[in-house]
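A protein chain is absent from this complex, but the other protein chains hold their places.
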Amino acid sequence: MKKRSGLGLILVGIALGVGCGGQPGGEGPEGAAPGTAGEDRKVTFYLVPKKKGLPYFSSCAEGARAAAAALGNVELIYDGPTDGSPEKQAAMIETFALKGADVIAVSPNDPDVVGPAMRKAREKGVHVITWDADGVADSREFFVNQATAQAIAYGMVDTMVRDLGGAEVSADVAIVTAYLTAANQNIWIEHMKERLASSASQLNLVAVKPSDEDQKLAFSVTQDLMKAYPAIKGFFGISSVSFPGAAEAVRQAGKTGEILVTGLATPNSMRSYVEDGTVKSVVLWNTAELGYLTVLVGEALATGTLSAGATEFDAGKLGKKKVEGDQVILGDIMVFTKETIGDFDF
Amino acid sequence: MDRFSKSSRWIALMGRNRAYGIFGLITLTVMVATAVSPSFLAPANVNDLLVQAAPIVIMACGVMVVILTAEIDISVGSMMGILAATLGVLTSPRHLDWPVPLAALAIMGLGAGMGAVNGVLVAFGKVPSIIVTLGMLTAFKGGTEFILEGGWITDLPEGLRFLGTGSILSIPISVGVALVVVGFTGWLLSRTSFGRRVYAVGSNQTAALYAGIPVRWVKLLTFTWSGFLVGVAVLVSAPQLSVIDSGFGTGYELLVVTCVVVGGVAISGGVGTVAGVVMATLLMTMISTVLIFLKLGENATYWSRSIQGCFILGAVLLDHWLRSQKRGWGRGES
Amino acid sequence: MGEGGIVRSFRYWHEIVLLVLIGVVFAFAQMFEPRFLQLDVQRELSTHIWEIAILCLPMTLIIITAGIDLSVGGMMALCAVTLGMLFQRGLSPWVAATMGIGVATLCGVLNGLVVTRIRVHPLIVTLATMAAFRGAAEGLSLARPVSSFPEAFGWLGQGVWWGLPVPAWCFMGLLLLTASAVGLSRWGSYCYAVGMNPEACRFAAVPVNRVLLGLYAFSGFASGLAAVLFVARRNTAKADIGMGIELLVITAVVTGGVSIFGGRGNLLGMVLGVLLIHETREFVSWRWSRDELNFVVMGLLLILSVLLHRWLTPANRNTS
Partner (left out) sequence: MEIRGLSKAFGGVQALNRVSFGIHAGEVHALCGENGAGKSTLIKILAGIIRPDEGEVGFDGRPLAFGDVRRAEAAGVAVIHQESVAFAHLNAVDNLFVGRECCRFRGVLDRHAMARQAREILGRLGEDIDLNQPLEHLPLAQRQMVAIARALLARCRLLVMDEPTASLSAKESKVLFRQIETLRESGVGILYVSHRLQEIFQLADRVTVLRDGCWVSTDPCCDLDETTLIRRMVGREIAARSTARGKGPQEEGPRLTVRGLSRAPMFSDVSLDVYPGEIVGLGGLVGAGRSEVARCLFGLDDFDQGSIELNGVPHPGGSVAASCASGMALVPEDRQHEGLIQTFSIGDNLTLPWLQRFTRRGVLRRSALKTLVTRAIKRLDVRLQSTSDPVSSLSGGNQQKVVLGKWLAGKPSMLILDEPTRGVDVGAKEEVYTLIRELAGEGVGILFISSDLPELIRLSHRILVMSEGKIRGELSGAAMGEEAVLRLALPVGNGQGVD
């Protein structure tokens, strides 16, 4: 890692100087007619995250690379929009399909926008699956699901209730989300509201504010919310960018211990907050395994070992995974706490 | 003759005093916000507001000097990103692990260097500044990704974090630095020959050439100054957070230019004061906080961007109206 | 001093620079990725650019008048949201689309009125309305998407007619209209005149305000049309559409040789600029599949095209 960052600096230098930069490693495959995947041919596999440059997706990609190396017959290319634009994601899928992909695994940024492009790719004979977030109906064959939206949302509310001191607690809480238009987050927020209303606790949601995937904004929005609503006892940072921003605001306000922050993020970015108690639990799943499973599912589809109607999927070192309808389920959410966070590095 | 000088004195007064108009708007906004929730004026909130405004003020001081020469610098947003990423890579123990002072110097130097590249392309390459800096805005954005390689810098050393979160004599470092930068820029513009030359170049470039001002070097210096201040802003703002990600600084270019322009700096160069820019920055950073303090309910969140836009438009229209009143164009005065 | 031979008075150097650059991209593609150049591939990839190309038409003219319109993305959002919400209330998508375009045109008229009546620099006006329009779109729709438009409406964005995508025909129709307005009617001359010297225009009875008002309204109309095509293509109407598109559009126009100071540039250059930007962008993502590389290449391309133009043009355009 150390060396590669230095290399990155040099690369920028070269790119700025020469104009086109060097040829990166992920060489595209020679264009062959799509859909004619033979047994001894390599499977061209495109893994498309919502947004490139997030450690969450980078850690998924690590797992995916491990799977590709283990299988041996998978040519893995990891690329997605740097700015998280759904339109660009759709355009990329179209390009990949034209270029002759065998499998495209998408984490759709906005299922409605990306949907038509995914459907078009399927018409071209490409196997399209989704991972991390689901797409709209019939735009994909399988969805590799880390955990259901409901499980994630309920998990976050439940840990908050638990960490605040149990079912009798009564307090104000606020959500710092990604974009106002982010589809995944909006579903979670719906489920969270549902859970907040139904649970026995007296948690009162006072505000949902966007951070526009900008830590700085998440930080200042949290600062303002704390002051505008002094009764707030808990924040949900429900994207991997807004969570550390919100935690930092609470810590700098000296409210560590008084105000709790919980949400979704990779352990590495939250480690210091968990250690000093600003954050008691970080909710996530095993991202490397998610990437690993995605590649296995895609490869199986391309080679014909997996088809609709299966009820179980053999995921190699991950063991057997349940298939529910057209969803391959990775497992449950994970909650990292002070005790367990030391065991993870991603 | 009499009438003429009377009315022109008014114009001069208004021209110099855009800051007063904005100050009025700030007072009004603060009064409304405080009326709704008195904690708005609590020291903690004022402190946070100033910390929030500090990096923008610092960069606005740089961009304003560029705009005064009738050029523009919109690369500052992405430059912030790429400098923050570099700062992270340089100082993080997991990467290069340089000592913080050395890294700080490197960042300021790198910022100045990037600004100088802009400056050279504008002054000596004769490419319009909006094109150069628009291109750099895009190029730097890509460059940031190359440096971070999809990861974040999560292990910033304590020494660096102090630059962002610490305070000396109970003044947060970023606010202190911003004050120094504002003071220095104000002094530079009004009390040094360089400052006067900046105004001269923006006011009439041909005349500046005829007056023996090295126009190209002045422009090169303003861009370098702007880049240098982006470096300074990064040093005091990036370590405010525990994580440096690739999105740092996105969209700041528009915010900074908006602050400068609302602050009364003419986009065509030659006119504007630091005081106006500082006031405008305070106003612009305040708006979003005020919207939260007004507690307008959940749906108001969705309107906040619209309200910000209307605020800018309102500020500009108010200014226009004030000027046309004072100028007494035609009717009314006689 | 404008004296000189044919070389000096030749006005299309920039267009030649662009053609050469496009040629370089194609040559690269032919060498390394021949499939990239196949017609069906090019046709499909072209769907990514038509909305931007449509927005470039009014932007070119506005920049020629020494103005700028940063609010195109905002107007697109407002149009899309109007379209979505009306459709949701049960209106036919065609009627809703027409009304959406109407709303966007009104937004353009608003820009134009502030620019002409209040005489504030268009950069500042549209910077403010950029936020105001998008904010209004977010507020009205509460950022919720509207989806599942009927198949027939989707044809507008995804369909192919006579071998070309439908948006391409929209662009070409609009280009033809704009080009003939610029070339045949007096309005073209007016645009250039306003860009070079608005004061002299007032003395020459050129209706400066009407020219500007018309152009900003046209920009609103084109934004609306682009938004409708976009919604039809992606089957979703949402307040975040066209985010950041203004920078892309301006990049394309400026790469096309339109002077940001007004008065210089033409539609041919703009079309070539759009083509260059599009082909480069698609080729870079086709070959390297690294999105961040695209940013670097785009940024440098913009600077490079202008630098090349400077170096290759014999007449040094000194204005003093």
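For reference, chains read A, B and C in written order, and residue numbers begin at 1 within each chain.
As a convention for this text, a contact is a pair of C-beta atoms (placed from the backbone, for glycine too) under 8 Å apart; a residue touches a chain by one contact, two chains touch by 3 or more.
Keep in mind it's a predicted model, so treat the numbers as computed, not measured.
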For the chain not depicted, the shown chains it touches: B, C
Sole contact to the chain not displayed, among B:Phe124, B:Phe184, B:Tyr210 or B:Trp321: B:Tyr210
Hidden partner interface residues of chain B, rising order: 1-5, 7-9, 11-12, 15, 191-194, 196-197, 199-200, 202-204, 206-213, 266, 270-271, 328, 330-331, 333-334
Where the unshown chain meets chain C, residue by residue: 1-5, 8, 184-186, 189-190, 192-193, 196-197, 199-207, 263-264, 315
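The working rule: only the chains that are shown with their structure count from here on.
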Chain contact topology (line, ring, star, complete or other): complete
Contact-richer chain pair (by C-beta pairs counted) among B-C and A-C: B-C
Distance from the mean Cα position of chain B to that of chain A, given in whole angstrom: 34
Multi-partner residues of chain C (each touching 2 or more other chains): 138, 143, 291-293, 295-297, 300
Residues within chain A bordering two or more other chains: 12, 15-16, 52-53, 82-83, 180
List of chain C residues in touch with chain A within their complex: 33-35, 41, 44-45, 47-48, 138, 143-145, 147, 154, 158, 230, 233-236, 238-241, 243-244, 282, 285-293, 295-297, 300, 304
Contact footprint of chain A on chain B as seen in their complex: 37, 39-40, 42, 44-45, 48, 52, 82, 86, 89, 94-96, 139, 141-143, 145-152, 154, 165, 237, 240-243, 245-248, 250-251, 288-289, 292-293, 295, 298, 301-302
Complex contacts: residues of chain A adjacent to chain B: 1-2, 4-6, 8-9, 11-12, 15-16, 52-55, 57-58, 61, 82-83, 180, 207-210, 213-216, 219-221, 223-225, 227-230, 241, 244-245, 247-248, 252-253, 268-269, 271-273
